[in-house]
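Excluded from the complex is one protein chain; the other protein chains are retained at their positions.
Labels run A, B, C, D, E, F and G following the written order; every chain starts at residue 1.
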Amino acid sequence: MKLIINGCEAQVSATRLDALIRELDHQDQWVATAVNGKMVPRDRRVAHALKEGDRIEILSPMQGG
Amino acid sequence: MKLIINGCEAQVSATRLDALIRELDHQDQWVATAVNGKMVPRDRRVAHALKEGDRIEILSPMQGG
Amino acid sequence: MKLIINGCEAQVSATRLDALIRELDHQDQWVATAVNGKMVPRDRRVAHALKEGDRIEILSPMQGG
Amino acid sequence: MKLIINGCEAQVSATRLDALIRELDHQDQWVATAVNGKMVPRDRRVAHALKEGDRIEILSPMQGG
Amino acid sequence: MLTIYGKTLSSRLFLGTAQYPSPAILADAARASKPALLTVSLRREMAGGKTGSGFWDVVRELGIDLLPNTAGCHSAKEAITTAQMARELFGTDWIKLEVIGHHDMLQPDVFGLVEAARALSAEGFKVFPYTTTDIGVAERLLEAGCEVLMPWCAPIGSARGPQDVQALKSMRGYFPDVPLVVDAGLGRPSHAMTVLELGYDAVLLNTAVAGADDPVGMARAFALAVEAGRLAFESGMLEPRDMAVPSTPTFGMAEFS
Amino acid sequence: MLTIYGKTLSSRLFLGTAQYPSPAILADAARASKPALLTVSLRREMAGGKTGSGFWDVVRELGIDLLPNTAGCHSAKEAITTAQMARELFGTDWIKLEVIGHHDMLQPDVFGLVEAARALSAEGFKVFPYTTTDIGVAERLLEAGCEVLMPWCAPIGSARGPQDVQALKSMRGYFPDVPLVVDAGLGRPSHAMTVLELGYDAVLLNTAVAGADDPVGMARAFALAVEAGRLAFESGMLEPRDMAVPSTPTFGMAEFS
Amino acid sequence: MLTIYGKTLSSRLFLGTAQYPSPAILADAARASKPALLTVSLRREMAGGKTGSGFWDVVRELGIDLLPNTAGCHSAKEAITTAQMARELFGTDWIKLEVIGHHDMLQPDVFGLVEAARALSAEGFKVFPYTTTDIGVAERLLEAGCEVLMPWCAPIGSARGPQDVQALKSMRGYFPDVPLVVDAGLGRPSHAMTVLELGYDAVLLNTAVAGADDPVGMARAFALAVEAGRLAFESGMLEPRDMAVPSTPTFGMAEFS
Partner (left out) sequence: MLTIYGKTLSSRLFLGTAQYPSPAILADAARASKPALLTVSLRREMAGGKTGSGFWDVVRELGIDLLPNTAGCHSAKEAITTAQMARELFGTDWIKLEVIGHHDMLQPDVFGLVEAARALSAEGFKVFPYTTTDIGVAERLLEAGCEVLMPWCAPIGSARGPQDVQALKSMRGYFPDVPLVVDAGLGRPSHAMTVLELGYDAVLLNTAVAGADDPVGMARAFALAVEAGRLAFESGMLEPRDMAVPSTPTFGMAEFS
């Protein structure tokens, strides 16, 4: 299935958000996720089915002022 | 009829706004009027019937910065 | 003999500066002295004869900024 | 005779200051003169004999702030 | 020349009409300074049309265009109704829009201001908003239909002059083509001149003139200051330098040693 | 009117003649600003009286009183000889006395300045000393015979404007009856206006005008600024206040609630 | 001690974590200055959780409370979603709310800011709003549920220090009991000290420390400045005077004439 992940098109096999995080080799507890502009909390990722063309944001801690 | 004119209670005989202006001896063209918080244009004063307790504002030109 | 001590006229019996300091009950090591606008060092007080009308300044430590 | 005129060495034939001004083709009334650091007024130039090595300053009006 | 809402103004000075020792002195101050606009307000009529009518006769005789204000309004609703009444009374759709947040600072309430500016522009008013140097607020006022902005440079009547020159510069730089009029906070002609030198288009004054020992002389001084400030802006001023630079040429110095 | 050394001056602006793009532009700037005095200097004559003679013809044609300077002199001796030569060359005993301490600041050398002022006053010169705001130095200059003081407000040519307003106020307050002319450091007409508002009697300018994109327009702007600044001083300005004060009366406000 | 949202803070310094030469230098700067809070943000994860993880390990080891921000958000919606994600990621409901109006000034967009503050407060966030000195905006932020205000004193990263001291004083005077933290615009420790002397409760810094030649030394200097500034405020400073007043007593002066 084709998704837009952090602004870039990507072809993935995962069908749920928790699987996508694993497929991308992210550390589950150090990322926050949003799908199509809405946050998806960590405990809902397992239940969150992905659809063709979903816009996924995967964010992690960064320097800030 | 009792009205509140520019914040003060007053007993008047006029039943329409144009008559009130005359009764108060104001110069019709140098005042602007509002009833119960809404402006009443000059040409509508004649048609504007007053009710007991109406709050009337009669304003005239003043210094301003 | 009459002197002007720190701006005030005074009648004293001392004839030398070291004696004057004692007569005025000052602590010798905590005052500095001048006669007629010139400093008289501590070790010269004993040799310094006073004359009628000499202007004596006797100064001590004070707060300063 | 060799002089230093406005900081530059120069060989001149004039022996008096008024003659020097003419020799240098200056307008007499629009220059002020000094010899060896001292001003020589206009009316004294005729009487002022020059000596070998004199330092002559010939100044004229200039922009100023 | 300065053009606002399609009208070319005769000067870069707008003058308030309040607080003068007498209507006659107001008239003399206006004649001495030839402002493009006079600001006026409206208040409750007392005792048969007599209130301040001496004032009103004087102002009409001056024949200067009027800019009514909504001074003292603390909500968009009050300001809107006041503007509607001013339009009828003064016969102009120009309005100096003031919505004041709280008393002790007389600071614009930017939320009420934008709301009222939207409503009044929609009713065809030509709004002159009294605002701050906040650029985001300014953008909303322009979106609302305003074609001029009137930022304060210090609290009303404080006479302190420009308190944040950087903010004034930023606003000028961000809106190069919008007429910007400094309204409120000016105390001295040099304050007015300073903002004109920064490229501001005009100033609106009242207290600094009316409260001077000689309001007529001060009005004239402000008029000259505004003219000179604009001329200086157009003539390209020097930038400040850190080091001293001689004006008189050093070349050709005599040596007397 | 301003009177110095018994002579009443036609304006409160003194203008320098250096650094203009051309003598013609200098002439136009002078005509546009009508200064009371033009400052000039003298330098080594080069090549048969031709040096800067275009300049000199132009200056004479203007018919404005001249104030020769001793710019660039680093000792009392140099300044005294230069003043003597200037007196003959320009036919005036007025002299702007500059004794400069060191190059990079062009700061007055107050020791050499007082020494030269004493000597020149004794020779009958009318000395206009370029000095600092140091009040003790000013007292010695007055004792030496000076009847005017010309303090800097910032380094020459820095265009920074008044750097220490308190010091300028103190000097004005300490010498209420001495003509005080701010010389050097002014960059913008509002700077000149500010010192006139403080009660200073005049300003001397050069770089700020000659170095402007349009020297003629800038000269005019400074002339207006000086006129307006004096008028403001005489008209009694408001003092700054901390709190905001309404200009439009709040009495008689309508209630629409 | 300073208490915000019921939590007593260990210092009056909040430190940003961006722009340091290395995570190690950030850690040393934090140890040298002992800030009460470290600000952090979140960004797109690149390449398998490796992005800035060196940074993240360092920050966790420091064991200092975190204040996530919504830097770079240009709408309430973006800021709200970012805050929700930050709450989960950093395990705190404290959020530094930035809604930026436009790029070149990084000025708060006060409309988006108030909208986002209302929504986030309703969701239980403890909002630290990055705002201006606008008092009307501040009142709406407090109504929205904010228990602290973080006004700028100059544009972010400008290092200019307080540009409008009167406005800062007015805000402090108008909200005597609200914790006020100056966020953005500070360049020098003396700037931070100045706002503490005015009675501000704390400062938030980043560029001034991270961009110094020696960030660790500068962090320490700011920590001392903040401590000293608060101590000065509590110790009751002298008011400026116009006239000079001797410190050494003049009574009892000797006479040597």
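By our rule, a contact is a pair of C-beta atoms (placed from the backbone, for glycine too) under 8 Å apart; a residue touches a chain by one contact, two chains touch by 3 or more.
The structure presented is a predicted model; accordingly, all values stated were derived computationally and were not measured.
A.B. asks: Taking the full complex into account, find the residue in F:12, F:160, F:188 or F:230 that is in contact with the omitted chain.
C.D. replies: Touches the omitted chain: F:160.
A.B. asks: Where the complex has a chain not shown, which of G:105, G:167, G:181 or G:202 is the residue touching it?
C.D. replies: G:105
A.B. asks: Which residues does chain A use to touch the chain missing from this display?
C.D. replies: 6-7, 34, 37, 55, 57, 59, 62-65
A.B. asks: Please give every residue of chain F in contact with the chain that is not shown.
C.D. replies: Contacting residues on chain F, toward the hidden partner: 101-102, 104-105, 107-111, 114, 132, 134-137, 139-140, 154-155, 158, 160, 163-164, 166-167, 170, 174.
A.B. asks: For chain G, which positions touch the chain that isn't shown here?
C.D. replies: Interface with the chain not displayed, on the chain G side: 16, 18-19, 41-44, 46, 51, 69, 71-72, 77-78, 81-82, 104-107, 155-161, 187-190, 193-194, 197, 206-208, 210-218, 220-222, 224-225, 227-229, 231-232, 234-254, 256-257.
The criterion applied here is as follows: only the chains that are shown with their structure count from here on.
A.B. asks: Counting C-beta pairs in contact, pick out the pair of chains that comes out on top.
C.D. replies: E-F
A.B. asks: Can you spot which of C-G, D-F or D-E is a repeat of the B-E interface, where more than half the contact pairs line up?
C.D. replies: Duplicate interface of B-E: D-F.
A.B. asks: Could you grab the centroid distance between chain B and chain D? Build each centroid from C-alpha atoms only and quote it in angstrom.
C.D. replies: 94
A.B. asks: Averaged over CA atoms, how far is the centre of chain C from the centre of chain E? Could you give it in whole Å?
C.D. replies: Measuring from centre to centre gives 72 Å for this pair.
A.B. asks: Which integer distance in Å separates the CA centroid of chain E from that of chain F?
C.D. replies: Chain centres of chain E and chain F, defined by C-alpha means, are spaced 32 Å apart.
A.B. asks: Which chain F residues touch at least two other chains?
C.D. replies: Those would be 16, 18-19, 41-44, 46, 51, 69, 71, 77, 81, 156, 206-207, 242, 246-249, 252, 254, 256-257.
A.B. asks: Among the residues of chain A, which ones contact at least 2 other chains?
C.D. replies: none
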